[in-house]
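Only one protein chain is missing from this complex, and each of the others stays in its spot.
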(Lines give C-alpha, C1' and ligand atoms only; values in the text may rest on other atoms or scores of the structure.)
Protein backbone atom coordinates (compact mmCIF):
# COMPACT_ATOMS: atom_id res chain seq x y z
CA UNK A 1 0.00 0.00 0.00
CA UNK A 2 2.65 2.36 1.09
CA UNK A 3 4.90 1.50 -1.81
CA UNK A 4 2.20 2.27 -4.33
CA UNK A 5 1.73 5.59 -2.67
CA UNK A 6 5.43 6.30 -2.91
CA UNK A 7 5.46 5.26 -6.51
CA UNK A 8 2.62 7.55 -7.23
CA UNK A 9 4.46 10.34 -5.54
CA UNK A 10 7.57 9.61 -7.56
CA UNK A 11 5.57 9.64 -10.74
CA UNK A 12 4.07 12.96 -9.77
CA UNK A 13 7.50 14.32 -9.03
CA UNK A 14 8.78 13.12 -12.37
CA UNK A 15 5.80 14.63 -14.07
CA UNK A 16 6.47 17.89 -12.35
CA UNK A 17 10.04 17.82 -13.50
CA UNK A 18 8.99 17.00 -17.00
CA UNK A 19 6.39 19.71 -17.40
CA UNK A 20 7.27 22.63 -15.20
CA UNK A 21 6.81 26.01 -16.76
CA UNK A 22 10.49 26.64 -16.89
CA UNK A 23 11.86 30.10 -16.53
CA UNK A 24 13.32 30.34 -20.05
CA UNK A 25 9.94 29.53 -21.54
CA UNK A 26 8.29 32.16 -19.43
CA UNK A 27 10.89 34.71 -20.40
CA UNK A 28 10.56 33.79 -24.04
CA UNK A 29 6.79 34.29 -24.05
CA UNK A 30 7.10 37.50 -22.12
CA UNK A 31 9.77 38.91 -24.39
CA UNK A 32 7.64 38.27 -27.47
CA UNK A 33 4.73 39.88 -25.67
CA UNK A 34 6.89 42.86 -24.73
CA UNK A 35 8.20 43.39 -28.26
CA UNK A 36 4.71 43.36 -29.73
CA UNK A 37 3.59 45.84 -27.12
CA UNK A 38 6.53 48.18 -27.20
CA UNK A 39 6.94 48.44 -30.95
CA UNK A 40 4.35 51.15 -31.60
CA UNK A 41 5.75 53.33 -28.85
CA UNK A 42 9.28 52.95 -30.09
CA UNK A 43 8.08 53.77 -33.59
CA UNK A 44 6.32 56.87 -32.28
CA UNK A 45 9.40 58.13 -30.45
CA UNK A 46 11.69 57.49 -33.42
CA UNK A 47 9.39 59.27 -35.83
CA UNK A 48 8.97 62.23 -33.53
CA UNK A 49 12.55 63.12 -34.48
CA UNK A 50 12.04 63.02 -38.23
CA UNK A 51 11.52 66.01 -40.45
CA UNK A 52 8.39 66.18 -42.57
CA UNK A 53 10.35 65.32 -45.70
CA UNK A 54 12.00 62.36 -44.08
CA UNK A 55 8.73 61.03 -42.72
CA UNK A 56 7.38 61.12 -46.25
CA UNK A 57 10.16 58.96 -47.60
CA UNK A 58 11.29 56.84 -44.68
CA UNK A 59 8.70 55.55 -42.24
CA UNK A 60 10.52 52.55 -40.89
CA UNK A 61 14.16 53.37 -40.29
CA UNK A 62 15.96 55.53 -37.79
CA UNK A 63 16.10 59.26 -38.50
CA UNK A 64 19.11 60.50 -40.45
CA UNK A 65 19.45 63.35 -38.02
CA UNK A 66 17.52 64.15 -34.90
CA UNK A 67 15.05 66.95 -35.48
CA UNK A 68 14.29 68.33 -32.03
CA UNK A 69 12.40 71.15 -33.68
CA UNK A 70 9.32 68.96 -33.83
CA UNK A 71 9.04 69.17 -30.08
CA UNK A 72 9.38 72.92 -30.02
CA UNK A 73 6.96 73.46 -32.87
CA UNK A 74 4.49 70.97 -31.39
CA UNK A 75 4.66 72.72 -28.06
CA UNK A 76 4.08 76.12 -29.61
CA UNK A 77 1.52 75.50 -32.38
CA UNK A 78 -0.74 73.41 -30.23
CA UNK A 79 -0.35 75.61 -27.15
CA UNK A 80 0.59 72.48 -25.24
CA UNK A 81 1.69 74.29 -22.09
CA UNK A 82 -1.82 75.46 -21.33
CA UNK A 83 -3.39 72.21 -22.44
CA UNK A 84 -1.15 70.18 -20.17
CA UNK A 85 -2.13 72.26 -17.17
CA UNK A 86 -5.82 71.98 -18.00
CA UNK A 87 -5.64 68.26 -18.63
CA UNK A 88 -3.79 67.56 -15.42
CA UNK A 89 -6.22 69.63 -13.37
CA UNK A 90 -9.31 68.06 -14.92
CA UNK A 91 -7.99 64.51 -14.82
CA UNK A 92 -6.87 64.66 -11.23
CA UNK A 93 -10.04 66.33 -9.97
CA UNK A 94 -12.39 64.09 -11.91
CA UNK A 95 -10.48 60.95 -11.02
CA UNK A 96 -10.28 61.85 -7.35
CA UNK A 97 -13.98 62.64 -7.09
CA UNK A 98 -15.10 59.65 -9.14
CA UNK A 99 -13.10 57.20 -7.11
CA UNK A 100 -14.05 58.81 -3.81
CA UNK A 101 -17.80 58.82 -4.32
CA UNK A 102 -17.59 55.62 -6.31
CA UNK A 103 -15.81 53.81 -3.48
CA UNK A 104 -18.33 55.15 -1.04
CA UNK A 105 -21.23 53.94 -3.09
CA UNK A 106 -19.58 50.59 -3.71
CA UNK A 107 -19.08 50.11 0.00
CA UNK A 108 -22.77 50.43 0.70
CA UNK A 109 -23.79 48.42 -2.31
CA UNK A 110 -21.43 45.55 -1.52
CA UNK A 111 -21.48 45.37 2.28
CA UNK A 112 -25.08 46.21 3.15
CA UNK A 113 -28.36 44.63 2.34
CA UNK A 114 -31.16 47.10 1.88
CA UNK A 115 -34.32 47.29 -0.13
CA UNK A 116 -33.15 49.09 -3.23
CA UNK A 117 -29.63 47.70 -3.26
CA UNK A 118 -30.01 45.56 -6.38
CA UNK A 119 -31.98 48.23 -8.18
CA UNK A 120 -29.42 50.95 -7.54
CA UNK A 121 -26.56 48.70 -8.50
CA UNK A 122 -28.20 47.61 -11.74
CA UNK A 123 -29.06 51.20 -12.48
CA UNK A 124 -25.40 52.17 -12.21
CA UNK A 125 -24.31 49.29 -14.41
CA UNK A 126 -26.59 50.61 -17.18
CA UNK A 127 -24.15 53.46 -17.49
CA UNK A 128 -21.54 51.12 -18.92
CA UNK A 129 -23.77 50.48 -21.89
CA UNK A 130 -24.27 54.08 -22.98
CA UNK A 131 -22.61 54.81 -26.30
CA UNK A 132 -20.96 58.16 -25.71
CA UNK A 133 -21.55 59.66 -29.15
CA UNK A 134 -25.29 59.33 -28.72
CA UNK A 135 -25.14 61.76 -25.85
CA UNK A 136 -23.08 64.53 -27.46
CA UNK A 137 -25.99 66.67 -28.59
CA UNK A 138 -28.15 66.14 -25.49
CA UNK A 139 -25.12 66.73 -23.27
CA UNK A 140 -24.36 69.94 -25.08
CA UNK A 141 -27.92 71.18 -24.65
CA UNK A 142 -27.95 70.12 -21.00
CA UNK A 143 -24.71 71.95 -20.25
CA UNK A 144 -25.97 75.00 -22.08
CA UNK A 145 -29.12 75.03 -19.96
CA UNK A 146 -27.08 74.66 -16.78
CA UNK A 147 -24.79 77.48 -17.86
CA UNK A 148 -21.89 75.08 -17.67
CA UNK A 149 -20.47 75.43 -21.17
CA UNK A 150 -16.95 76.65 -21.49
CA UNK A 151 -15.84 76.75 -17.86
CA UNK A 152 -12.71 75.29 -16.27
CA UNK A 153 -14.78 72.61 -14.52
CA UNK A 154 -17.24 71.78 -17.32
CA UNK A 155 -15.64 68.50 -18.28
CA UNK A 156 -15.43 67.22 -14.74
CA UNK A 157 -19.17 66.54 -14.53
CA UNK A 158 -19.60 64.26 -17.54
CA UNK A 159 -16.29 62.58 -16.76
CA UNK A 160 -17.48 61.66 -13.27
CA UNK A 161 -20.90 60.59 -14.46
CA UNK A 162 -19.66 58.43 -17.30
CA UNK A 163 -16.94 56.67 -15.33
CA UNK A 164 -18.81 56.08 -12.11
CA UNK A 165 -20.44 52.93 -13.51
CA UNK A 166 -17.20 51.12 -14.29
CA UNK A 167 -15.66 52.36 -11.05
CA UNK A 168 -18.58 51.11 -9.00
CA UNK A 169 -18.72 47.88 -10.96
CA UNK A 170 -15.10 46.97 -10.33
CA UNK A 171 -14.99 48.15 -6.73
CA UNK A 172 -18.24 46.45 -5.77
CA UNK A 173 -17.20 43.13 -7.18
CA UNK A 174 -13.90 43.42 -5.32
CA UNK A 175 -15.42 44.44 -1.99
CA UNK A 176 -18.06 41.73 -2.16
CA UNK A 177 -15.31 39.15 -1.94
CA UNK A 178 -14.21 40.21 1.56
CA UNK A 179 -15.32 37.81 4.29
CA UNK A 180 -18.37 38.95 6.27
CA UNK A 181 -16.75 38.72 9.66
CA UNK A 182 -14.46 41.70 9.14
CA UNK A 183 -17.15 44.18 9.92
CA UNK A 184 -18.74 42.05 12.57
CA UNK A 185 -15.63 42.14 14.69
CA UNK A 186 -15.19 45.83 13.96
CA UNK A 187 -18.72 46.57 15.03
CA UNK A 188 -18.05 44.61 18.19
CA UNK A 189 -15.17 46.96 18.78
CA UNK A 190 -17.62 49.82 18.44
CA UNK A 191 -16.54 51.14 15.08
CA UNK A 192 -19.03 53.21 13.11
CA UNK A 193 -20.02 52.59 9.53
CA UNK A 194 -17.76 55.26 8.10
CA UNK A 195 -14.89 54.24 10.32
CA UNK A 196 -15.10 50.71 8.97
CA UNK A 197 -15.07 52.09 5.44
CA UNK A 198 -12.15 54.36 6.03
CA UNK A 199 -9.85 52.16 8.04
CA UNK A 200 -10.80 48.64 7.00
CA UNK A 201 -12.51 48.45 3.63
CA UNK A 202 -10.50 51.11 1.80
CA UNK A 203 -7.08 49.77 2.77
CA UNK A 204 -8.17 46.26 1.86
CA UNK A 205 -9.32 47.46 -1.55
CA UNK A 206 -5.98 48.97 -2.46
CA UNK A 207 -5.34 46.92 -5.62
CA UNK A 208 -8.83 47.55 -6.94
CA UNK A 209 -8.67 51.22 -6.02
CA UNK A 210 -5.38 51.56 -7.85
CA UNK A 211 -6.92 49.84 -10.84
CA UNK A 212 -9.90 52.17 -11.05
CA UNK A 213 -7.76 55.24 -10.43
CA UNK A 214 -5.56 54.27 -13.37
CA UNK A 215 -8.57 53.52 -15.55
CA UNK A 216 -10.25 56.80 -14.74
CA UNK A 217 -7.11 58.75 -15.30
CA UNK A 218 -6.51 57.17 -18.70
CA UNK A 219 -10.08 57.64 -19.84
CA UNK A 220 -10.09 61.26 -18.77
CA UNK A 221 -6.66 61.93 -20.18
CA UNK A 222 -7.61 60.64 -23.62
CA UNK A 223 -11.25 61.72 -23.70
CA UNK A 224 -11.94 63.58 -26.89
CA UNK A 225 -15.63 63.95 -27.76
CA UNK A 226 -16.92 65.87 -24.76
CA UNK A 227 -13.79 68.01 -24.73
CA UNK A 228 -14.41 68.85 -28.37
CA UNK A 229 -18.05 69.76 -28.00
CA UNK A 230 -18.31 71.39 -24.59
CA UNK A 231 -15.28 73.68 -24.63
CA UNK A 232 -14.69 76.56 -27.06
CA UNK A 233 -12.16 78.71 -25.29
CA UNK A 234 -8.66 77.73 -26.45
CA UNK A 235 -7.41 78.43 -22.93
CA UNK A 236 -9.71 75.85 -21.40
CA UNK A 237 -9.13 73.02 -23.85
CA UNK A 238 -7.51 69.71 -22.98
CA UNK A 239 -4.65 67.81 -24.57
CA UNK A 240 -6.41 65.44 -27.00
CA UNK A 241 -7.80 68.40 -28.90
CA UNK A 242 -4.38 69.97 -29.21
CA UNK A 243 -2.92 66.70 -30.41
CA UNK A 244 -5.53 66.51 -33.16
CA UNK A 245 -4.57 69.92 -34.44
CA UNK A 246 -1.57 68.67 -36.39
CA UNK A 247 -3.85 67.06 -38.94
CA UNK A 248 -5.32 69.32 -41.58
CA UNK A 249 -7.80 68.59 -44.36
CA UNK A 250 -5.18 67.37 -46.81
CA UNK A 251 -1.95 67.27 -44.85
CA UNK A 252 -0.66 66.08 -41.51
CA UNK A 253 2.49 67.19 -39.79
CA UNK A 254 3.43 63.74 -38.51
CA UNK A 255 6.73 64.73 -36.93
CA UNK A 256 5.10 67.32 -34.71
CA UNK A 257 2.17 65.04 -34.02
CA UNK A 258 4.41 62.22 -32.85
CA UNK A 259 6.40 64.68 -30.74
CA UNK A 260 3.18 65.91 -29.15
CA UNK A 261 1.94 62.39 -28.54
CA UNK A 262 5.24 61.38 -27.01
CA UNK A 263 5.11 64.29 -24.60
CA UNK A 264 1.52 63.57 -23.68
CA UNK A 265 2.38 59.98 -22.88
CA UNK A 266 4.98 60.87 -20.26
CA UNK A 267 2.64 61.99 -17.46
CA UNK A 268 0.31 59.08 -17.92
CA UNK A 269 3.09 56.50 -17.84
CA UNK A 270 4.53 58.17 -14.77
CA UNK A 271 1.10 58.06 -13.17
CA UNK A 272 0.74 54.41 -14.05
CA UNK A 273 4.13 53.48 -12.63
CA UNK A 274 3.24 55.27 -9.43
CA UNK A 275 0.10 53.21 -8.96
CA UNK A 276 1.25 49.93 -10.40
CA UNK A 277 3.07 49.28 -7.13
CA UNK A 278 -0.25 49.38 -5.33
CA UNK A 279 -1.81 46.86 -7.63
CA UNK A 280 0.89 44.31 -7.08
CA UNK A 281 1.78 45.20 -3.52
CA UNK A 282 0.72 41.80 -2.26
CA UNK A 283 3.11 40.27 -4.70
CA UNK A 284 6.15 42.24 -3.65
CA UNK A 285 5.26 41.87 0.02
CA UNK A 286 5.15 38.15 -0.55
CA UNK A 287 8.50 38.27 -2.22
CA UNK A 288 10.08 39.92 0.77
CA UNK A 289 8.56 37.37 3.11
CA UNK A 290 9.53 34.50 0.87
CA UNK B 1 -34.68 51.48 15.96
CA UNK B 2 -32.32 54.37 16.36
CA UNK B 3 -29.44 52.40 14.95
CA UNK B 4 -31.53 51.30 11.99
CA UNK B 5 -32.45 54.86 11.17
CA UNK B 6 -28.84 55.92 11.44
CA UNK B 7 -27.96 53.16 9.05
CA UNK B 8 -30.54 54.28 6.52
CA UNK B 9 -29.27 57.83 6.72
CA UNK B 10 -25.70 56.64 6.28
CA UNK B 11 -26.64 54.61 3.23
CA UNK B 12 -28.53 57.49 1.70
CA UNK B 13 -25.73 59.95 2.34
CA UNK B 14 -23.22 57.47 0.97
CA UNK B 15 -24.99 56.74 -2.28
CA UNK B 16 -26.65 60.05 -3.02
CA UNK B 17 -23.71 62.07 -4.40
CA UNK B 18 -22.90 59.41 -6.97
CA UNK B 19 -26.52 58.91 -7.82
CA UNK B 20 -27.23 62.59 -8.37
CA UNK B 21 -24.26 63.26 -10.65
CA UNK B 22 -24.92 60.07 -12.53
CA UNK B 23 -28.60 60.88 -12.99
CA UNK B 24 -28.03 64.40 -14.23
CA UNK B 25 -24.98 63.92 -16.43
CA UNK B 26 -25.36 60.41 -17.77
CA UNK B 27 -28.96 59.23 -17.51
CA UNK B 28 -30.61 62.48 -18.49
CA UNK B 29 -28.67 62.87 -21.75
CA UNK B 30 -29.24 59.28 -22.77
CA UNK B 31 -32.96 59.55 -22.03
CA UNK B 32 -32.99 62.67 -24.15
CA UNK B 33 -31.30 60.69 -26.91
CA UNK B 34 -33.95 57.97 -26.57
CA UNK B 35 -36.56 60.67 -26.99
CA UNK B 36 -34.90 61.89 -30.21
CA UNK B 37 -35.17 58.38 -31.59
CA UNK B 38 -38.86 59.02 -32.20
CA UNK B 39 -38.13 62.23 -34.06
CA UNK B 40 -36.93 63.27 -37.43
CA UNK B 41 -34.33 65.96 -36.90
CA UNK B 42 -31.42 67.29 -38.92
CA UNK B 43 -30.12 69.40 -36.05
CA UNK B 44 -30.87 72.68 -37.78
CA UNK B 45 -34.59 72.74 -38.47
CA UNK B 46 -37.42 71.86 -36.06
CA UNK B 47 -37.98 68.32 -34.88
CA UNK B 48 -40.87 66.26 -36.16
CA UNK B 49 -42.44 63.31 -34.37
CA UNK B 50 -42.33 60.21 -36.55
CA UNK B 51 -43.17 57.42 -34.11
CA UNK B 52 -41.31 54.22 -34.82
CA UNK B 53 -40.35 55.19 -38.36
CA UNK B 54 -36.64 55.43 -37.49
CA UNK B 55 -36.63 51.93 -36.05
CA UNK B 56 -38.49 50.52 -39.01
CA UNK B 57 -36.03 52.12 -41.41
CA UNK B 58 -33.15 50.90 -39.28
CA UNK B 59 -34.26 47.30 -39.35
CA UNK B 60 -34.57 47.47 -43.10
CA UNK B 61 -31.06 48.81 -43.65
CA UNK B 62 -28.66 46.00 -44.55
CA UNK B 63 -25.77 48.24 -43.50
CA UNK B 64 -27.11 48.29 -39.96
CA UNK B 65 -27.24 44.51 -39.82
CA UNK B 66 -23.78 44.42 -41.32
CA UNK B 67 -22.47 46.67 -38.55
CA UNK B 68 -24.18 44.52 -35.93
CA UNK B 69 -22.66 41.36 -37.36
CA UNK B 70 -19.19 42.92 -37.30
CA UNK B 71 -19.82 44.13 -33.79
CA UNK B 72 -20.62 40.62 -32.66
CA UNK B 73 -17.24 39.56 -34.05
CA UNK B 74 -15.64 42.26 -31.94
CA UNK B 75 -17.44 40.98 -28.85
CA UNK B 76 -16.39 37.40 -29.54
CA UNK B 77 -12.80 38.35 -30.26
CA UNK B 78 -12.59 40.41 -27.11
CA UNK B 79 -14.15 37.86 -24.82
CA UNK B 80 -12.37 34.85 -26.31
CA UNK B 81 -9.13 36.71 -27.09
CA UNK B 82 -8.46 39.43 -24.58
CA UNK B 83 -9.62 37.61 -21.46
CA UNK B 84 -7.69 34.34 -21.91
CA UNK B 85 -4.51 36.07 -23.10
CA UNK B 86 -4.65 38.57 -20.28
CA UNK B 87 -5.28 35.81 -17.76
CA UNK B 88 -2.41 33.73 -19.10
CA UNK B 89 0.04 36.63 -18.99
CA UNK B 90 -1.20 37.67 -15.56
CA UNK B 91 -0.53 34.18 -14.25
CA UNK B 92 2.95 34.25 -15.75
CA UNK B 93 3.63 37.61 -14.22
CA UNK B 94 2.22 36.71 -10.83
CA UNK B 95 5.34 35.07 -9.56
CA UNK B 96 8.62 35.99 -8.01
CA UNK B 97 11.03 36.04 -10.87
CA UNK B 98 13.54 38.76 -11.50
CA UNK B 99 12.74 41.39 -14.10
CA UNK B 100 9.03 40.79 -14.27
CA UNK B 101 8.24 44.35 -13.33
CA UNK B 102 9.35 45.69 -16.69
CA UNK B 103 7.11 43.23 -18.55
CA UNK B 104 4.17 44.25 -16.42
CA UNK B 105 4.66 47.86 -17.39
CA UNK B 106 5.20 47.17 -21.07
CA UNK B 107 2.14 44.95 -21.13
CA UNK B 108 0.02 47.85 -20.09
CA UNK B 109 1.43 50.36 -22.58
CA UNK B 110 -1.04 49.78 -25.47
CA UNK B 111 -3.91 50.81 -23.23
CA UNK B 112 -2.51 54.29 -22.72
CA UNK B 113 -1.28 54.74 -26.25
CA UNK B 114 -3.06 57.09 -28.62
CA UNK B 115 -5.27 55.36 -31.17
CA UNK B 116 -3.61 57.47 -33.85
CA UNK B 117 -0.25 55.83 -33.18
CA UNK B 118 -1.82 52.38 -32.92
CA UNK B 119 -3.60 52.89 -36.20
CA UNK B 120 -0.54 54.11 -38.09
CA UNK B 121 1.82 51.47 -36.79
CA UNK B 122 -0.56 48.56 -37.28
CA UNK B 123 -1.44 49.80 -40.74
CA UNK B 124 2.26 49.77 -41.55
CA UNK B 125 2.50 46.21 -40.24
CA UNK B 126 -0.49 45.13 -42.31
CA UNK B 127 0.48 47.00 -45.45
CA UNK B 128 0.17 44.82 -48.51
CA UNK B 129 3.26 46.07 -50.35
CA UNK B 130 5.94 46.46 -47.71
CA UNK B 131 4.25 45.58 -44.41
CA UNK B 132 6.02 43.50 -41.78
CA UNK B 133 3.68 40.52 -42.02
CA UNK B 134 3.88 40.15 -45.78
CA UNK B 135 7.64 40.71 -45.75
CA UNK B 136 8.05 37.94 -43.20
CA UNK B 137 5.82 35.62 -45.21
CA UNK B 138 7.75 36.35 -48.39
CA UNK B 139 11.07 35.80 -46.67
CA UNK B 140 9.80 32.47 -45.45
CA UNK B 141 8.80 31.60 -48.98
CA UNK B 142 5.12 31.69 -48.14
CA UNK B 143 4.17 34.27 -50.73
CA UNK B 144 0.78 32.71 -51.31
CA UNK B 145 -0.18 33.55 -47.73
CA UNK B 146 0.54 37.26 -48.13
CA UNK B 147 -2.67 39.25 -48.18
CA UNK B 148 -3.90 42.77 -48.52
CA UNK B 149 -4.81 42.55 -44.85
CA UNK B 150 -6.67 45.79 -44.34
CA UNK B 151 -7.54 46.46 -47.96
CA UNK B 152 -9.31 43.21 -48.77
CA UNK B 153 -12.81 43.05 -47.37
CA UNK B 154 -12.37 39.34 -46.64
CA UNK B 155 -9.45 39.98 -44.31
CA UNK B 156 -9.99 43.51 -43.03
CA UNK B 157 -12.24 42.54 -40.12
CA UNK B 158 -9.83 39.87 -38.97
CA UNK B 159 -6.94 42.32 -39.14
CA UNK B 160 -8.88 44.88 -37.16
CA UNK B 161 -9.87 42.28 -34.57
CA UNK B 162 -6.26 41.33 -33.93
CA UNK B 163 -5.43 44.96 -33.24
CA UNK B 164 -8.48 45.37 -31.02
CA UNK B 165 -7.49 42.33 -28.97
CA UNK B 166 -3.94 43.61 -28.71
CA UNK B 167 -5.00 47.07 -27.61
CA UNK B 168 -6.88 46.04 -24.48
CA UNK B 169 -5.10 42.95 -23.18
CA UNK B 170 -3.20 45.24 -20.81
CA UNK B 171 -6.39 46.51 -19.24
CA UNK B 172 -7.58 43.05 -18.22
CA UNK B 173 -4.03 42.18 -17.29
CA UNK B 174 -4.00 44.68 -14.45
CA UNK B 175 -7.51 43.74 -13.40
CA UNK B 176 -6.41 40.12 -13.11
CA UNK B 177 -3.17 41.05 -11.39
CA UNK B 178 -5.15 42.98 -8.80
CA UNK B 179 -7.46 40.02 -8.28
CA UNK B 180 -4.57 37.58 -7.95
CA UNK B 181 -3.39 39.50 -4.89
CA UNK B 182 -6.44 38.15 -3.12
CA UNK B 183 -5.41 34.55 -3.62
CA UNK B 184 -3.59 33.68 -0.40
CA UNK B 185 -0.04 32.53 -0.89
CA UNK B 186 -0.47 29.88 1.81
CA UNK B 187 -3.16 28.01 -0.07
CA UNK B 188 -1.00 27.70 -3.16
CA UNK B 189 2.04 26.73 -1.09
CA UNK B 190 0.04 24.07 0.67
CA UNK B 191 -1.18 22.67 -2.62
CA UNK B 192 2.36 22.55 -3.92
CA UNK B 193 3.47 20.71 -0.80
CA UNK B 194 0.83 18.15 -1.58
CA UNK B 195 2.53 17.66 -4.91
CA UNK B 196 -0.01 19.36 -7.11
CA UNK B 197 1.46 20.65 -10.36
CA UNK B 198 1.43 24.31 -11.15
CA UNK B 199 -1.06 23.61 -13.91
CA UNK B 200 -3.34 21.90 -11.44
CA UNK B 201 -3.15 24.52 -8.71
CA UNK B 202 -3.89 27.18 -11.26
CA UNK B 203 -6.78 25.31 -12.69
CA UNK B 204 -8.38 24.09 -9.51
CA UNK B 205 -7.45 26.79 -6.99
CA UNK B 206 -6.44 30.08 -8.57
CA UNK B 207 -9.02 30.27 -11.34
CA UNK B 208 -12.00 29.42 -9.14
CA UNK B 209 -10.84 31.99 -6.61
CA UNK B 210 -10.79 34.77 -9.16
CA UNK B 211 -13.80 33.51 -11.10
CA UNK B 212 -15.83 36.56 -10.13
CA UNK B 213 -13.17 38.82 -11.53
CA UNK B 214 -13.14 36.85 -14.74
CA UNK B 215 -16.86 37.47 -15.05
CA UNK B 216 -16.26 41.13 -14.34
CA UNK B 217 -13.70 41.17 -17.13
CA UNK B 218 -16.09 39.43 -19.51
CA UNK B 219 -18.79 41.97 -18.78
CA UNK B 220 -16.37 44.86 -19.27
CA UNK B 221 -15.34 43.25 -22.52
CA UNK B 222 -18.87 42.97 -23.82
CA UNK B 223 -19.97 46.45 -22.84
CA UNK B 224 -16.74 47.94 -24.14
CA UNK B 225 -16.90 46.03 -27.41
CA UNK B 226 -20.43 47.09 -28.18
CA UNK B 227 -19.39 50.71 -27.82
CA UNK B 228 -16.12 50.26 -29.66
CA UNK B 229 -15.42 53.27 -31.83
CA UNK B 230 -12.12 55.12 -31.54
CA UNK B 231 -9.65 52.65 -32.99
CA UNK B 232 -11.80 51.51 -35.91
CA UNK B 233 -12.77 55.09 -36.67
CA UNK B 234 -9.14 56.06 -37.10
CA UNK B 235 -7.86 52.82 -38.57
CA UNK B 236 -10.44 52.06 -41.30
CA UNK B 237 -13.49 54.24 -40.62
CA UNK B 238 -15.52 51.11 -41.28
CA UNK B 239 -14.00 50.40 -44.66
CA UNK B 240 -13.21 49.11 -47.13
CA UNK B 241 -16.78 48.96 -48.39
CA UNK B 242 -18.28 48.76 -44.86
CA UNK B 243 -16.42 45.54 -44.10
CA UNK B 244 -15.29 46.80 -40.68
CA UNK B 245 -18.28 48.93 -39.81
CA UNK B 246 -19.51 48.57 -36.23
CA UNK B 247 -22.64 49.89 -34.56
CA UNK B 248 -21.21 52.93 -32.82
CA UNK B 249 -19.48 53.95 -36.03
CA UNK B 250 -22.66 53.47 -38.02
CA UNK B 251 -24.49 55.61 -35.50
CA UNK B 252 -21.86 58.33 -35.57
CA UNK B 253 -21.86 58.56 -39.35
CA UNK B 254 -25.64 58.60 -39.59
CA UNK B 255 -25.82 61.32 -36.96
CA UNK B 256 -23.00 63.65 -37.86
CA UNK B 257 -22.22 62.98 -41.51
CA UNK B 258 -25.75 62.52 -42.74
CA UNK B 259 -27.38 64.78 -40.17
CA UNK B 260 -30.03 62.32 -39.04
CA UNK B 261 -30.09 62.85 -35.28
CA UNK B 262 -33.30 60.92 -34.77
CA UNK B 263 -32.11 57.95 -36.76
CA UNK B 264 -28.73 57.98 -35.03
CA UNK B 265 -30.46 58.03 -31.66
CA UNK B 266 -32.51 55.02 -32.67
CA UNK B 267 -29.26 53.17 -33.28
CA UNK B 268 -28.04 54.12 -29.81
CA UNK B 269 -31.23 52.72 -28.29
CA UNK B 270 -30.57 49.44 -30.06
CA UNK B 271 -26.95 49.37 -28.92
CA UNK B 272 -28.07 49.93 -25.34
CA UNK B 273 -30.68 47.19 -25.23
CA UNK B 274 -28.60 44.79 -27.24
CA UNK B 275 -25.75 45.11 -24.70
CA UNK B 276 -28.21 44.68 -21.88
CA UNK B 277 -29.60 41.44 -23.26
CA UNK B 278 -26.16 40.10 -24.09
CA UNK B 279 -24.72 40.83 -20.67
CA UNK B 280 -27.75 39.39 -18.93
CA UNK B 281 -27.47 36.18 -20.93
CA UNK B 282 -23.75 35.81 -20.44
CA UNK B 283 -23.87 36.33 -16.69
CA UNK B 284 -26.65 33.77 -16.47
CA UNK B 285 -24.51 31.33 -18.43
CA UNK B 286 -21.40 31.94 -16.35
CA UNK B 287 -23.33 31.26 -13.22
CA UNK B 288 -23.51 34.53 -11.45
CA UNK B 289 -26.33 36.93 -11.02
CA UNK B 290 -24.83 40.20 -11.98
CA UNK B 291 -27.88 42.24 -12.75
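We just call them A and B in the order they show up, numbering each chain from 1.
The criterion applied here is as follows: a contact is a pair of C-beta atoms (placed from the backbone, for glycine too) under 8 Å apart; a residue touches a chain by one contact, two chains touch by 3 or more.
Assume contacts and distances are computed from a predicted model.
Asks: Out of "Spermidine/putrescine transport system permease protein PotB", "Carbohydrate ABC transporter substrate-binding protein, CUT1 family", "L-lactate dehydrogenase complex protein LldG" or "Deoxyribose-phosphate aldolase", what name does the UniProt record list for the absent chain?
Replies: Missing chain, per its UniProt entry: "Carbohydrate ABC transporter substrate-binding protein, CUT1 family".
Asks: In the intact complex, which of the presented chains make contact with the chain not displayed?
Replies: Contacts of the unshown chain, counting the full complex: A, B.
Asks: Would you indicate which residue among A:46, A:229 or A:275 is in contact with the undisplayed chain?
Replies: Answer from the full complex: A:229 touches the omitted chain.
Asks: Footprint of the hidden chain on chain A, which residues?
Replies: 52-53, 55-57, 73, 77-78, 93, 96-97, 100-101, 104, 136-137, 140-141, 144, 147-153, 156, 192-195, 197-198, 224, 228-229, 232-234, 241, 244-253, 256
Asks: List the chain B residues touching the unshown chain?
Replies: Contact residues on chain B toward the absent chain are 13, 17, 41-45, 123, 126-129, 148, 150-153, 236-237, 239-242, 253, 256-259, 261.
We take it that only the chains that are shown with their structure count from here on.
Asks: Express in whole angstrom the distance between the two chain centres, defined as the mean CA positions of chain A and chain B.
Replies: The answer is 14 Å.
Asks: For a test of understanding, state which residues of chain A touch chain B in their complex under the given definition.
Replies: 9, 12-13, 15-16, 19-21, 23, 26-27, 29-30, 33-34, 36-41, 43-44, 59-60, 101-102, 104-105, 107-109, 112, 114, 120, 122, 124-135, 137-139, 141-142, 157-158, 160-162, 164-166, 168-170, 173-174, 176-177, 193-194, 207-208, 210-211, 214-215, 218, 221-222, 224, 243, 257-258, 261, 264-265, 268-269, 272-273, 276, 279-283, 286-287, 289-290
Asks: Taking the touch rule as given, give the residues of chain B at its contact with chain A in the complex, in rising order.
Replies: 7-8, 10-11, 14-15, 17-19, 21-22, 24-30, 32-33, 36, 43, 89, 92-94, 96-97, 99-100, 102-114, 116-118, 120-122, 124, 166, 170-171, 174-175, 177-182, 185, 195, 197-199, 212-213, 215-216, 219-220, 223, 226-227, 229-230, 247-248, 251-252, 255, 261, 264-265, 267-268, 271-272, 275-276, 279, 290-291
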